[in-house]
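So, subunit A:
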Amino acid sequence: MRTSMKSIYKLLTLDYYVLKALFGFVVAAILVATVIGCVTQPSMLIMVILTFTAFLLSVLFSVAEKSNFNKLYGTLPIIKREIVIGRYLFATLTISLLSIIAFILFCISSIVLRANIDWFSGAAYWVGAFIITTFFISIQFPIYFKFEYSKAMFISILPYILFFAVGFPVFGQLMKQNAFSNTVMNVIAYFQSHIYLMILLGIGVGLILLTLSCLISLMLTKKKHI
Partner candidate 1 sequence: MNVVISNSSSLPIYEQIKEQVKAQILSGELVEDEMLPSLRQLARDLKISVLTTTRAYNELDQEGFITSRQGKGFFVMSSGSNLIREQLIKEVENNLNNAIQAAQRVSMTDDEIISLLRLLLEVKND
Partner candidate 2 sequence: MIDSYLELKGVSKSFPGFKLDNISLSLPKGYIMGLVGPNGAGKTTTIQLILNMLEKDAGEILIFGKDNVKNENAIKQDIGVVFDSVFFVDSWTVKDTEKAVSIFYEDWKHEVFNEMTKRFELPQRKKVKELSRGMQMKLMLACAFSHNAKLLILDEPTSGLDPVTRDEFLEILQEYIKDGERSVLFSTHITADLERVADYITLVNQGNLIYTGTMEDLLGSYCLIKGRPRDLTAELEKSIIGLRKTDMSFEGLIGAKEAAQYRDCTIDNATIDDIIINVSKRSARK
């Protein structure tokens, strides 16, 4: 069975039509992010928008399931592989688009509030947010593809828990150790003079996570049972 690019393009359009209804919601989230960014620091804006994107993409699964899309997919001339790959591609495109919007807003609010742009802060926050977002998606998507959204919802909170309840405190503890905190400082200093490398690395890590996750999803959805 050949996977068709044409079909994938059609599925991207379909996903877009599904989220179109939530357009107002997206705009509101961007506004909230901007407010947060103005209150704390502009680069925080980027973090908020990107993590919101992860949430938005899981809502896509939720709406699709509520709308009985499993039956729609059964009707349409498409195959499961195309649906999976299409969803990841849609995620990538959405993250890209919202990243651009976030970065533009970052520049604007930086200029308005501080009269200058802290490029390193913006880039660092973007890389961090990008990796976090792709990390969340990479864990959630295979779960959503394998199980129904309503059942999977609880498991999908896992990455959030891992990150905030486990990751942060652990990182905080590690930072108290001099050896660790010194290494971290050195890394940050290194990247400050090699911003492009940091960005490339960030994109690389994110894409690898997404690709691995996509392969796992494809494997999980190979056999069709209910």
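Of note:
Following the convention adopted for this analysis, a contact is a pair of C-beta atoms (placed from the backbone, for glycine too) under 8 Å apart; a residue touches a chain by one contact, two chains touch by 3 or more; residues count from 1.
The candidates were selected such that all candidates are chains of the complex that A comes from, given by their letters.
Please read all numbers here as calculations on a predicted model, not as lab measurements.
Touch with subunit A in this complex holds for only one of 1 or 2, which is 2. Partner candidate 2 is touched in their complex by these residues of subunit A: 1, 4, 7, 10, 13-14, 17-18, 20-21, 63, 66-79, 223-226.
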